[in-house]
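The complex appears here without one of its protein chains, the remainder shown in place.
The letters A and B name the chains in turn, as written, and every chain counts its residues from 1.
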Amino acid sequence: MLVPALVFLALMVLYPFADALWLSAQHFHFGSESRFAGLANYLALTRDAQFWAGLRVTLALYLLSLVSQLVIGMWLALLVHRSKRLRWLARTLLVSPFVMPPVVVGLMWLIILDPTLGLANWLLSTAGLPPALWLASPQWVIPTIALIDTWQWAPFVALILLAGMQALDGDIYEAAAIDGARGVALFRRITLPMLGPSLVAAAMLRSVDLLRFFDIIYVTTQGGPGNASQTLNIYAYKQGFVFFDIGYACALMVTLTAIVLGVSGAMMRLRRATAW
Amino acid sequence: MVEGHASRRLHSALHALQMLIAAFAFLGPVLFMLSSGFKPSDLVTALPPVMVFRPTLENYAAVMAAVPFLRFTMNSIVIAGGATLLGMTLAVPAAFAVSWNRMAWPAVLMLMTRMAPGGLFLLPWFVMFSSIDAIGDYWVLIVTHAAITLPLALWTMLPFFDALPRSLVEAAMIDGCSDLALLRLVVLPLVTPGLAVSVVLCFVFAWNYFLFSLVLSDIGTRTLIVAAFNFVGEGATDWGALMAAATLIAAPPVVLAFLAQRHLISGLTSGAVKG
Partner (left out) sequence: MRPIFALAIALLMAPVPIRAQGFDWQAHKGETIDFLTENHPWSNAVVTRLADFTKLTGITVRVDSLQEAQMRQRAATLLQSKSSSFDAFMSLKSFEGTLYASAGWYADIGAMAADTKLTDPGYNLIDFGAGLRAGETFNGKLDGIPLNIEGPIVYYRKDIFEKCNIAPPTTLDALRAAAATIKACDTSIIPFAARGLKIAVPYVLSNVIHNMGGDYFASGKPALCGGVGEKAIDWYAGMLKDFGPPGSVNNSFLQLRELYGQGRVAMIFESSNEFGEIMKFAHRADDTQVMLLPPGPGGSHPTIIGWGLSINAFSKKQDAAWLFVQWATSKAMDGELALAGIAPPRASVAISPDYQKFLAASPLRQVWAALLDNMGRTGNPEVGPPVTRQPQAREIIGDAVDQVLLGTASAHDAACGADQAITAMLNAGN
(Lines give C-alpha, C1' and ligand atoms only; values in the text may rest on other atoms or scores of the structure.)
Protein backbone atom coordinates (compact mmCIF):
# COMPACT_ATOMS: atom_id res chain seq x y z
CA MET A 1 0.00 0.00 0.00
CA LEU A 2 2.85 2.21 0.87
CA VAL A 3 5.26 0.82 -1.65
CA PRO A 4 4.13 2.56 -4.86
CA ALA A 5 4.30 5.96 -3.20
CA LEU A 6 7.74 5.23 -1.82
CA VAL A 7 9.00 4.01 -5.18
CA PHE A 8 7.75 7.19 -6.80
CA LEU A 9 9.40 9.20 -4.08
CA ALA A 10 12.70 7.43 -4.52
CA LEU A 11 12.72 7.93 -8.28
CA MET A 12 11.36 11.43 -8.57
CA VAL A 13 12.51 13.04 -5.37
CA LEU A 14 15.34 11.27 -3.61
CA TYR A 15 17.37 10.53 -6.72
CA PRO A 16 17.15 14.11 -8.04
CA PHE A 17 18.02 15.42 -4.61
CA ALA A 18 21.13 13.25 -4.53
CA ASP A 19 21.91 14.39 -8.05
CA ALA A 20 21.54 18.02 -7.03
CA LEU A 21 23.90 17.39 -4.13
CA TRP A 22 26.40 15.96 -6.57
CA LEU A 23 25.98 18.92 -8.92
CA SER A 24 26.54 21.29 -6.03
CA ALA A 25 29.99 19.80 -5.67
CA GLN A 26 30.90 20.63 -9.26
CA HIS A 27 32.02 23.71 -11.09
CA PHE A 28 29.38 23.48 -13.76
CA HIS A 29 28.49 26.31 -16.07
CA PHE A 30 26.48 25.88 -19.24
CA GLY A 31 28.58 25.72 -22.34
CA SER A 32 31.62 24.25 -20.64
CA GLU A 33 32.65 20.96 -19.12
CA SER A 34 32.10 20.36 -15.43
CA ARG A 35 34.98 20.02 -12.98
CA PHE A 36 34.90 18.62 -9.50
CA ALA A 37 34.76 21.39 -6.92
CA GLY A 38 34.26 19.67 -3.61
CA LEU A 39 33.02 22.21 -1.13
CA ALA A 40 34.19 25.19 -3.16
CA ASN A 41 30.68 26.30 -4.02
CA TYR A 42 29.61 26.19 -0.40
CA LEU A 43 32.66 28.15 0.66
CA ALA A 44 31.98 30.73 -2.03
CA LEU A 45 28.44 30.90 -0.75
CA THR A 46 29.55 31.92 2.72
CA ARG A 47 31.63 34.70 1.22
CA ASP A 48 28.85 35.84 -1.10
CA ALA A 49 27.28 39.08 0.08
CA GLN A 50 24.21 38.34 -2.00
CA PHE A 51 23.72 35.06 -0.16
CA TRP A 52 23.65 36.76 3.21
CA ALA A 53 21.47 39.53 1.87
CA GLY A 54 19.17 36.89 0.43
CA LEU A 55 19.03 35.14 3.77
CA ARG A 56 18.09 38.38 5.49
CA VAL A 57 15.39 39.07 2.91
CA THR A 58 14.04 35.54 3.19
CA LEU A 59 13.81 35.68 6.96
CA ALA A 60 12.37 39.18 7.06
CA LEU A 61 9.73 38.33 4.50
CA TYR A 62 9.01 35.07 6.26
CA LEU A 63 8.46 36.56 9.70
CA LEU A 64 6.48 39.52 8.45
CA SER A 65 4.23 37.40 6.25
CA LEU A 66 3.72 34.69 8.84
CA VAL A 67 2.71 37.06 11.60
CA SER A 68 0.41 39.03 9.28
CA GLN A 69 -1.24 35.92 7.99
CA LEU A 70 -1.81 34.49 11.43
CA VAL A 71 -3.24 37.74 12.74
CA ILE A 72 -5.43 38.56 9.76
CA GLY A 73 -6.37 34.91 9.43
CA MET A 74 -7.51 34.91 13.03
CA TRP A 75 -9.52 38.07 12.46
CA LEU A 76 -11.19 36.55 9.39
CA ALA A 77 -11.89 33.30 11.18
CA LEU A 78 -13.56 35.08 14.06
CA LEU A 79 -15.57 37.14 11.62
CA VAL A 80 -16.79 34.18 9.63
CA HIS A 81 -17.38 32.06 12.69
CA ARG A 82 -19.81 34.61 13.96
CA SER A 83 -21.64 35.35 10.75
CA LYS A 84 -24.86 33.48 10.43
CA ARG A 85 -26.15 35.45 7.49
CA LEU A 86 -23.87 36.31 4.58
CA ARG A 87 -22.58 32.74 4.67
CA TRP A 88 -22.11 32.78 0.92
CA LEU A 89 -20.03 35.94 1.03
CA ALA A 90 -17.92 34.53 3.78
CA ARG A 91 -17.33 31.35 1.86
CA THR A 92 -16.44 33.13 -1.38
CA LEU A 93 -14.10 35.36 0.55
CA LEU A 94 -12.32 32.48 2.10
CA VAL A 95 -11.95 30.37 -0.96
CA SER A 96 -11.08 32.77 -3.74
CA PRO A 97 -7.65 34.27 -3.09
CA PHE A 98 -5.53 31.24 -2.39
CA VAL A 99 -6.75 29.20 -5.32
CA MET A 100 -5.70 31.88 -7.76
CA PRO A 101 -2.46 31.20 -9.57
CA PRO A 102 0.40 33.21 -8.04
CA VAL A 103 1.20 34.42 -11.54
CA VAL A 104 -2.22 36.00 -11.81
CA VAL A 105 -2.06 37.41 -8.31
CA GLY A 106 1.30 38.96 -9.08
CA LEU A 107 0.15 40.52 -12.34
CA MET A 108 -2.98 41.86 -10.72
CA TRP A 109 -1.12 43.53 -7.89
CA LEU A 110 1.60 44.76 -10.21
CA ILE A 111 -0.93 46.94 -11.94
CA ILE A 112 -2.77 47.98 -8.80
CA LEU A 113 0.49 48.96 -7.10
CA ASP A 114 2.16 50.72 -10.00
CA PRO A 115 3.46 54.00 -8.57
CA THR A 116 2.25 56.13 -11.47
CA LEU A 117 -0.52 54.21 -13.16
CA GLY A 118 -1.95 52.15 -10.32
CA LEU A 119 -5.12 52.17 -8.33
CA ALA A 120 -3.49 51.97 -4.91
CA ASN A 121 -1.76 55.33 -5.11
CA TRP A 122 -4.87 56.89 -6.51
CA LEU A 123 -6.79 55.63 -3.48
CA LEU A 124 -4.11 57.08 -1.24
CA SER A 125 -4.36 60.42 -2.98
CA THR A 126 -8.11 60.58 -2.55
CA ALA A 127 -7.56 59.98 1.14
CA GLY A 128 -5.10 62.86 1.17
CA LEU A 129 -2.06 60.66 1.68
CA PRO A 130 1.17 60.89 -0.31
CA PRO A 131 1.72 58.26 -3.01
CA ALA A 132 3.87 55.30 -2.09
CA LEU A 133 6.44 53.48 -4.17
CA TRP A 134 5.20 50.05 -3.06
CA LEU A 135 7.11 47.45 -5.05
CA ALA A 136 9.60 50.01 -6.30
CA SER A 137 10.78 51.08 -2.88
CA PRO A 138 13.78 49.27 -1.44
CA GLN A 139 12.48 49.90 2.06
CA TRP A 140 8.87 48.99 1.47
CA VAL A 141 9.08 46.21 -1.08
CA ILE A 142 9.24 43.47 1.53
CA PRO A 143 6.20 44.67 3.48
CA THR A 144 4.39 45.12 0.16
CA ILE A 145 5.11 41.57 -0.90
CA ALA A 146 4.11 40.38 2.55
CA LEU A 147 0.88 42.28 2.00
CA ILE A 148 0.23 40.52 -1.29
CA ASP A 149 0.99 37.12 0.16
CA THR A 150 -1.16 37.81 3.20
CA TRP A 151 -3.96 38.86 0.88
CA GLN A 152 -3.67 35.51 -0.80
CA TRP A 153 -3.16 33.21 2.16
CA ALA A 154 -4.82 34.72 5.20
CA PRO A 155 -8.11 33.15 4.10
CA PHE A 156 -6.40 29.76 4.03
CA VAL A 157 -5.11 30.31 7.55
CA ALA A 158 -8.63 31.36 8.53
CA LEU A 159 -9.98 28.06 7.30
CA ILE A 160 -7.55 26.12 9.42
CA LEU A 161 -8.34 28.21 12.46
CA LEU A 162 -12.05 27.79 11.83
CA ALA A 163 -11.51 24.08 12.15
CA GLY A 164 -10.07 24.62 15.54
CA MET A 165 -12.87 26.97 16.53
CA GLN A 166 -15.59 24.61 15.48
CA ALA A 167 -13.97 21.87 17.44
CA LEU A 168 -14.01 23.92 20.58
CA ASP A 169 -16.60 22.66 22.90
CA GLY A 170 -19.59 24.96 23.24
CA ASP A 171 -19.80 24.14 26.96
CA ILE A 172 -16.51 25.81 27.65
CA TYR A 173 -17.86 29.04 26.28
CA GLU A 174 -21.01 28.79 28.32
CA ALA A 175 -19.07 28.08 31.46
CA ALA A 176 -16.81 31.00 30.78
CA ALA A 177 -19.77 33.27 30.09
CA ILE A 178 -21.34 32.31 33.41
CA ASP A 179 -18.08 33.16 35.07
CA GLY A 180 -18.35 36.65 33.58
CA ALA A 181 -15.77 36.36 30.87
CA ARG A 182 -16.66 38.33 27.84
CA GLY A 183 -15.23 39.90 24.68
CA VAL A 184 -11.52 40.46 24.68
CA ALA A 185 -10.90 38.62 27.93
CA LEU A 186 -12.76 35.62 26.58
CA PHE A 187 -10.61 35.72 23.51
CA ARG A 188 -7.37 36.07 25.38
CA ARG A 189 -7.94 33.55 28.12
CA ILE A 190 -9.96 30.87 26.41
CA THR A 191 -10.09 31.07 22.63
CA LEU A 192 -6.48 31.89 21.89
CA PRO A 193 -4.87 29.23 24.08
CA MET A 194 -7.25 26.56 22.84
CA LEU A 195 -6.44 27.51 19.28
CA GLY A 196 -2.74 27.03 19.99
CA PRO A 197 -2.46 23.76 18.10
CA SER A 198 -4.35 25.15 15.12
CA LEU A 199 -2.16 28.21 15.04
CA VAL A 200 0.95 26.11 15.08
CA ALA A 201 -0.44 23.87 12.36
CA ALA A 202 -1.20 26.88 10.20
CA ALA A 203 2.22 28.34 10.97
CA MET A 204 3.92 25.12 9.97
CA LEU A 205 2.06 24.81 6.70
CA ARG A 206 2.74 28.39 5.73
CA SER A 207 6.35 28.31 6.90
CA VAL A 208 7.34 25.68 4.41
CA ASP A 209 6.03 27.81 1.56
CA LEU A 210 7.07 31.21 2.88
CA LEU A 211 10.69 30.26 3.32
CA ARG A 212 10.80 29.24 -0.32
CA PHE A 213 9.12 32.41 -1.50
CA PHE A 214 9.33 32.57 -5.26
CA ASP A 215 6.23 32.93 -7.42
CA ILE A 216 4.98 36.38 -6.53
CA ILE A 217 8.47 37.83 -6.55
CA TYR A 218 9.27 36.23 -9.88
CA VAL A 219 6.22 37.79 -11.45
CA THR A 220 6.50 41.22 -9.87
CA THR A 221 9.96 42.41 -8.94
CA GLN A 222 12.31 39.54 -9.86
CA GLY A 223 14.26 40.36 -6.75
CA GLY A 224 14.33 44.12 -7.23
CA PRO A 225 14.60 47.01 -6.61
CA GLY A 226 18.30 46.30 -6.54
CA ASN A 227 18.34 43.10 -4.54
CA ALA A 228 15.84 44.25 -1.96
CA SER A 229 13.35 41.46 -2.55
CA GLN A 230 15.78 38.80 -3.68
CA THR A 231 14.97 35.78 -1.54
CA LEU A 232 17.31 32.82 -1.51
CA ASN A 233 15.05 30.90 -3.83
CA ILE A 234 14.99 33.73 -6.36
CA TYR A 235 18.75 34.14 -6.11
CA ALA A 236 19.30 30.42 -6.65
CA TYR A 237 16.96 30.45 -9.63
CA LYS A 238 18.80 33.41 -11.12
CA GLN A 239 22.16 31.73 -10.70
CA GLY A 240 20.86 28.55 -12.28
CA PHE A 241 18.51 29.65 -15.00
CA VAL A 242 19.67 33.12 -15.95
CA PHE A 243 23.41 32.97 -15.30
CA PHE A 244 23.54 29.22 -15.96
CA ASP A 245 25.95 28.59 -13.10
CA ILE A 246 24.41 25.22 -12.25
CA GLY A 247 26.89 24.08 -9.60
CA TYR A 248 26.54 27.21 -7.53
CA ALA A 249 22.76 27.29 -7.95
CA CYS A 250 22.50 23.74 -6.61
CA ALA A 251 24.66 24.64 -3.64
CA LEU A 252 22.33 27.54 -2.88
CA MET A 253 19.24 25.39 -3.15
CA VAL A 254 20.64 22.64 -0.98
CA THR A 255 21.45 25.25 1.65
CA LEU A 256 17.95 26.66 1.42
CA THR A 257 16.51 23.18 1.89
CA ALA A 258 18.60 22.76 5.00
CA ILE A 259 17.30 26.04 6.36
CA VAL A 260 13.69 25.07 5.74
CA LEU A 261 14.31 21.72 7.38
CA GLY A 262 15.79 23.43 10.38
CA VAL A 263 12.90 25.82 10.83
CA SER A 264 10.34 23.06 10.30
CA GLY A 265 12.10 20.93 12.87
CA ALA A 266 11.92 23.74 15.36
CA MET A 267 8.22 24.21 14.65
CA MET A 268 7.57 20.50 15.09
CA ARG A 269 9.08 20.73 18.51
CA LEU A 270 6.93 23.73 19.27
CA ARG A 271 3.93 21.79 18.09
CA ARG A 272 4.63 18.94 20.40
CA ALA A 273 4.97 21.38 23.24
CA THR A 274 1.55 22.90 22.65
CA ALA A 275 -0.38 19.79 21.77
CA TRP A 276 -2.61 18.14 24.24
CA MET B 1 -25.69 39.76 32.68
CA VAL B 2 -27.67 39.80 29.53
CA GLU B 3 -26.46 42.06 26.76
CA GLY B 4 -28.83 44.84 26.00
CA HIS B 5 -30.53 45.18 22.65
CA ALA B 6 -28.58 48.28 21.78
CA SER B 7 -25.27 46.68 22.56
CA ARG B 8 -26.20 43.66 20.46
CA ARG B 9 -27.15 45.90 17.55
CA LEU B 10 -23.87 47.76 17.86
CA HIS B 11 -22.04 44.48 17.77
CA SER B 12 -23.80 43.27 14.68
CA ALA B 13 -23.27 46.62 13.01
CA LEU B 14 -19.57 46.42 13.76
CA HIS B 15 -19.58 42.88 12.52
CA ALA B 16 -21.26 43.88 9.28
CA LEU B 17 -18.78 46.72 8.84
CA GLN B 18 -15.87 44.39 9.31
CA MET B 19 -17.37 41.96 6.83
CA LEU B 20 -17.63 44.82 4.38
CA ILE B 21 -14.01 45.79 4.90
CA ALA B 22 -12.93 42.18 4.49
CA ALA B 23 -15.01 41.83 1.35
CA PHE B 24 -13.52 45.02 -0.12
CA ALA B 25 -9.98 44.04 0.79
CA PHE B 26 -10.14 40.47 -0.40
CA LEU B 27 -12.56 40.61 -3.27
CA GLY B 28 -11.82 44.13 -4.48
CA PRO B 29 -8.64 43.29 -6.38
CA VAL B 30 -10.36 40.32 -7.98
CA LEU B 31 -13.19 42.56 -9.17
CA PHE B 32 -10.60 44.99 -10.48
CA MET B 33 -9.04 42.22 -12.52
CA LEU B 34 -12.40 41.04 -13.77
CA SER B 35 -13.55 44.48 -14.83
CA SER B 36 -10.24 45.39 -16.42
CA GLY B 37 -10.54 42.47 -18.75
CA PHE B 38 -13.62 44.04 -20.22
CA LYS B 39 -12.22 47.53 -20.58
CA PRO B 40 -10.50 48.88 -23.66
CA SER B 41 -6.79 48.85 -22.92
CA ASP B 42 -6.14 52.53 -22.42
CA LEU B 43 -8.88 52.70 -19.80
CA VAL B 44 -7.31 50.04 -17.62
CA THR B 45 -4.52 52.26 -16.37
CA ALA B 46 -6.51 55.46 -16.61
CA LEU B 47 -6.93 57.35 -13.37
CA PRO B 48 -9.29 58.06 -11.74
CA PRO B 49 -10.48 54.52 -12.40
CA VAL B 50 -13.21 54.28 -14.93
CA MET B 51 -16.16 52.66 -13.24
CA VAL B 52 -18.72 53.14 -15.92
CA PHE B 53 -17.62 51.99 -19.31
CA ARG B 54 -18.90 50.12 -22.26
CA PRO B 55 -17.69 46.58 -21.79
CA THR B 56 -15.82 45.13 -24.70
CA LEU B 57 -14.73 41.65 -25.59
CA GLU B 58 -11.77 42.87 -27.62
CA ASN B 59 -9.27 41.91 -24.94
CA TYR B 60 -10.56 38.39 -24.75
CA ALA B 61 -10.58 38.21 -28.53
CA ALA B 62 -6.98 39.44 -28.62
CA VAL B 63 -5.96 36.87 -26.06
CA MET B 64 -7.63 34.01 -27.90
CA ALA B 65 -6.13 35.12 -31.19
CA ALA B 66 -2.64 35.68 -29.87
CA VAL B 67 -2.22 32.35 -28.19
CA PRO B 68 -3.74 28.93 -28.83
CA PHE B 69 -5.72 29.35 -25.66
CA LEU B 70 -7.87 26.30 -25.99
CA ARG B 71 -4.89 24.06 -26.46
CA PHE B 72 -3.14 25.53 -23.45
CA THR B 73 -6.25 25.07 -21.36
CA MET B 74 -6.53 21.46 -22.47
CA ASN B 75 -2.88 20.96 -21.59
CA SER B 76 -3.40 22.44 -18.16
CA ILE B 77 -6.41 20.20 -17.60
CA VAL B 78 -4.56 17.10 -18.76
CA ILE B 79 -1.52 17.83 -16.67
CA ALA B 80 -3.28 19.00 -13.52
CA GLY B 81 -5.84 16.24 -13.83
CA GLY B 82 -3.24 13.60 -14.53
CA ALA B 83 -1.08 14.75 -11.67
CA THR B 84 -4.08 14.71 -9.35
CA LEU B 85 -5.01 11.21 -10.41
CA LEU B 86 -1.49 9.92 -10.06
CA GLY B 87 -0.92 11.70 -6.78
CA MET B 88 -4.16 10.46 -5.28
CA THR B 89 -3.62 6.91 -6.49
CA LEU B 90 -0.26 6.78 -4.82
CA ALA B 91 -1.12 8.84 -1.75
CA VAL B 92 -4.43 7.38 -0.59
CA PRO B 93 -3.25 3.83 0.09
CA ALA B 94 -0.04 5.20 1.51
CA ALA B 95 -1.92 7.58 3.81
CA PHE B 96 -4.09 4.75 5.02
CA ALA B 97 -1.08 2.58 5.69
CA VAL B 98 0.65 5.40 7.54
CA SER B 99 -2.42 6.16 9.60
CA TRP B 100 -3.32 2.57 10.37
CA ASN B 101 0.17 1.51 11.34
CA ARG B 102 0.77 4.80 13.10
CA MET B 103 3.98 5.36 11.20
CA ALA B 104 5.48 8.79 11.26
CA TRP B 105 8.46 8.64 8.96
CA PRO B 106 6.75 8.34 5.55
CA ALA B 107 4.64 11.39 6.27
CA VAL B 108 7.62 13.33 7.45
CA LEU B 109 9.55 12.26 4.38
CA MET B 110 6.73 13.55 2.22
CA LEU B 111 6.74 16.83 4.02
CA MET B 112 10.45 17.09 3.36
CA THR B 113 9.85 16.94 -0.37
CA ARG B 114 7.85 20.12 0.01
CA MET B 115 10.73 21.78 1.75
CA ALA B 116 13.13 21.85 -1.13
CA PRO B 117 12.77 24.65 -3.65
CA GLY B 118 11.28 23.44 -6.90
CA GLY B 119 14.40 24.43 -8.78
CA LEU B 120 16.37 21.81 -6.90
CA PHE B 121 14.51 19.00 -8.62
CA LEU B 122 14.20 20.79 -11.89
CA LEU B 123 17.79 20.53 -13.04
CA PRO B 124 18.30 16.82 -12.29
CA TRP B 125 14.88 16.15 -13.79
CA PHE B 126 15.84 18.08 -16.86
CA VAL B 127 18.99 16.05 -17.27
CA MET B 128 17.13 12.82 -16.54
CA PHE B 129 14.34 13.41 -19.03
CA SER B 130 16.40 15.00 -21.76
CA SER B 131 18.66 11.95 -21.80
CA ILE B 132 15.66 9.89 -22.90
CA ASP B 133 14.57 12.74 -25.14
CA ALA B 134 11.27 13.07 -23.34
CA ILE B 135 11.31 16.77 -22.57
CA GLY B 136 7.95 18.24 -23.40
CA ASP B 137 6.06 14.97 -23.26
CA TYR B 138 2.79 14.94 -21.36
CA TRP B 139 3.77 12.10 -19.09
CA VAL B 140 6.90 13.93 -17.95
CA LEU B 141 4.84 16.93 -16.95
CA ILE B 142 2.25 14.78 -15.22
CA VAL B 143 4.87 12.87 -13.29
CA THR B 144 6.72 15.98 -12.21
CA HIS B 145 3.56 17.73 -11.07
CA ALA B 146 2.65 14.57 -9.17
CA ALA B 147 5.61 15.38 -6.97
CA ILE B 148 3.49 18.33 -5.88
CA THR B 149 0.19 16.50 -5.51
CA LEU B 150 1.46 13.39 -3.78
CA PRO B 151 2.62 15.04 -0.52
CA LEU B 152 -0.39 17.32 -0.56
CA ALA B 153 -2.84 14.46 -0.98
CA LEU B 154 -1.14 12.43 1.71
CA TRP B 155 -1.16 15.20 4.24
CA THR B 156 -4.76 16.11 3.48
CA MET B 157 -6.00 12.54 3.77
CA LEU B 158 -4.10 11.65 6.93
CA PRO B 159 -6.42 13.37 9.43
CA PHE B 160 -9.45 11.80 7.78
CA PHE B 161 -7.97 8.35 8.09
CA ASP B 162 -6.90 9.14 11.63
CA ALA B 163 -10.48 9.94 12.48
CA LEU B 164 -11.80 6.59 11.35
CA PRO B 165 -13.16 4.30 14.07
CA ARG B 166 -10.55 1.58 14.27
CA SER B 167 -13.04 -1.01 15.45
CA LEU B 168 -14.95 -0.81 12.22
CA VAL B 169 -11.88 -1.40 10.10
CA GLU B 170 -10.64 -4.13 12.39
CA ALA B 171 -13.93 -5.90 12.01
CA ALA B 172 -13.61 -5.85 8.25
CA MET B 173 -10.06 -7.13 8.52
CA ILE B 174 -11.14 -10.05 10.67
CA ASP B 175 -13.73 -10.88 8.05
CA GLY B 176 -10.85 -11.60 5.73
CA CYS B 177 -10.94 -8.54 3.52
CA SER B 178 -7.88 -8.10 1.32
CA ASP B 179 -6.06 -4.81 1.76
CA LEU B 180 -7.22 -3.28 -1.47
CA ALA B 181 -10.77 -4.46 -1.11
CA LEU B 182 -10.73 -3.15 2.43
CA LEU B 183 -9.69 0.18 1.19
CA ARG B 184 -12.13 0.30 -1.65
CA LEU B 185 -15.23 -1.09 -0.02
CA VAL B 186 -14.95 -0.10 3.59
CA VAL B 187 -12.56 2.77 4.14
CA LEU B 188 -12.94 5.03 1.15
CA PRO B 189 -16.70 5.41 1.40
CA LEU B 190 -16.12 6.69 4.92
CA VAL B 191 -13.70 9.39 3.89
CA THR B 192 -15.33 10.79 0.76
CA PRO B 193 -15.29 14.36 2.12
CA GLY B 194 -11.55 14.00 2.54
CA LEU B 195 -11.23 12.64 -0.97
CA ALA B 196 -13.19 15.57 -2.32
CA VAL B 197 -11.00 18.07 -0.52
CA SER B 198 -7.85 16.28 -1.65
CA VAL B 199 -8.87 16.17 -5.27
CA VAL B 200 -9.80 19.83 -5.38
CA LEU B 201 -6.65 20.98 -3.60
CA CYS B 202 -4.41 18.76 -5.73
CA PHE B 203 -5.96 19.98 -8.95
CA VAL B 204 -5.79 23.62 -7.95
CA PHE B 205 -2.19 23.48 -6.75
CA ALA B 206 -1.05 21.51 -9.78
CA TRP B 207 -2.86 23.93 -12.08
CA ASN B 208 -1.21 26.92 -10.42
CA TYR B 209 2.32 25.57 -10.41
CA PHE B 210 4.33 27.14 -13.18
CA LEU B 211 8.00 26.48 -12.53
CA PHE B 212 8.05 22.96 -13.92
CA SER B 213 6.03 23.78 -17.02
CA LEU B 214 8.18 26.82 -17.61
CA VAL B 215 11.22 24.68 -18.15
CA LEU B 216 9.97 21.23 -19.07
CA SER B 217 7.15 21.85 -21.53
CA ASP B 218 7.36 22.44 -25.25
CA ILE B 219 4.95 24.10 -27.66
CA GLY B 220 2.57 21.19 -27.71
CA THR B 221 2.32 20.70 -23.99
CA ARG B 222 2.67 24.20 -22.60
CA THR B 223 0.24 25.07 -19.83
CA LEU B 224 -1.95 28.10 -19.48
CA ILE B 225 0.05 29.52 -16.61
CA VAL B 226 3.23 29.71 -18.63
CA ALA B 227 1.29 31.30 -21.46
CA ALA B 228 0.62 34.24 -19.16
CA PHE B 229 4.18 35.39 -19.65
CA ASN B 230 3.69 35.53 -23.38
CA PHE B 231 1.62 38.63 -23.03
CA VAL B 232 4.52 40.45 -21.56
CA GLY B 233 7.12 41.27 -24.14
CA GLU B 234 8.11 43.30 -27.13
CA GLY B 235 5.39 43.49 -29.68
CA ALA B 236 2.67 42.51 -27.30
CA THR B 237 1.01 45.34 -25.47
CA ASP B 238 -1.90 45.94 -23.35
CA TRP B 239 -2.71 45.62 -19.73
CA GLY B 240 -6.29 45.00 -20.78
CA ALA B 241 -5.39 41.80 -22.59
CA LEU B 242 -3.14 40.87 -19.71
CA MET B 243 -6.02 41.10 -17.27
CA ALA B 244 -8.29 39.20 -19.62
CA ALA B 245 -5.68 36.45 -19.85
CA ALA B 246 -5.26 36.53 -16.08
CA THR B 247 -9.00 36.07 -15.64
CA LEU B 248 -9.08 33.17 -18.05
CA ILE B 249 -6.13 31.53 -16.34
CA ALA B 250 -7.48 31.98 -12.84
CA ALA B 251 -11.01 30.97 -13.77
CA PRO B 252 -10.82 27.18 -13.75
CA PRO B 253 -9.32 26.73 -10.29
CA VAL B 254 -11.44 29.50 -8.83
CA VAL B 255 -14.63 28.16 -10.37
CA LEU B 256 -13.76 24.66 -9.26
CA ALA B 257 -13.07 25.83 -5.74
CA PHE B 258 -16.20 27.92 -5.76
CA LEU B 259 -18.37 24.99 -6.83
CA ALA B 260 -16.78 22.78 -4.25
CA GLN B 261 -16.61 25.46 -1.61
CA ARG B 262 -19.03 23.83 0.74
CA HIS B 263 -17.09 20.57 0.65
CA LEU B 264 -13.80 22.38 0.70
CA ILE B 265 -14.67 24.40 3.73
CA SER B 266 -16.40 21.67 5.64
CA GLY B 267 -13.62 19.30 4.70
CA LEU B 268 -10.87 21.61 5.77
CA THR B 269 -12.62 22.70 8.91
CA SER B 270 -13.85 19.31 10.04
CA GLY B 271 -10.42 18.75 11.43
CA ALA B 272 -8.70 18.03 8.16
CA VAL B 273 -5.70 20.07 9.11
CA LYS B 274 -6.09 20.55 12.77
CA GLY B 275 -3.38 20.82 15.31
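Methods note: a residue touches a chain if its C-beta (ideal position, glycine included) is under 8 Å from a C-beta of that chain, and two chains touch if they have at least 3 such contacts.
Nothing here was measured: the structure is a model prediction, and the numbers come from that model.
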Shown chains touched by the chain that is not drawn here: A, B
Absent-chain contact - pick from B:Leu34, B:Val215 or B:Ala251: B:Val215
Those residues of chain A which, in the complete complex, touch the missing chain: 27, 29-32, 35, 44, 114-117, 131, 133-138, 221, 224-227, 241-245
Positions on chain B where the hidden chain makes contact: 42, 45, 126-127, 130-131, 133, 135-136, 214-215, 218-219, 226, 229-230, 232-237, 239
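Quick note on the criterion: only the chains that are shown with their structure count from here on.
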Residues on chain A engaged by chain B in the complex (per definition of touch): 1-2, 4-6, 8-9, 12-13, 15-17, 19-20, 23, 75-76, 79, 82-83, 86, 89-97, 99-104, 107-109, 111-112, 114, 117-119, 122, 126, 151, 155, 159-160, 162-164, 166-167, 180, 182, 196-202, 205, 208-209, 212, 214-215, 233, 236-237, 240-241, 246, 249-250, 253-254, 256-257, 260-261, 264, 271, 274-275
Residues of chain B defined as touching chain A within the complex: 1, 15, 18-19, 22-23, 25-27, 29-30, 32-33, 36, 44-45, 47-49, 89-91, 93-94, 96-98, 106, 109-121, 123-125, 127-128, 143-144, 146-147, 150, 154, 179-180, 183, 204, 207-208, 210-211, 215, 225, 228-229, 239, 242-243, 246, 249-250, 253-254, 256-258, 261-262, 264-265, 268-275
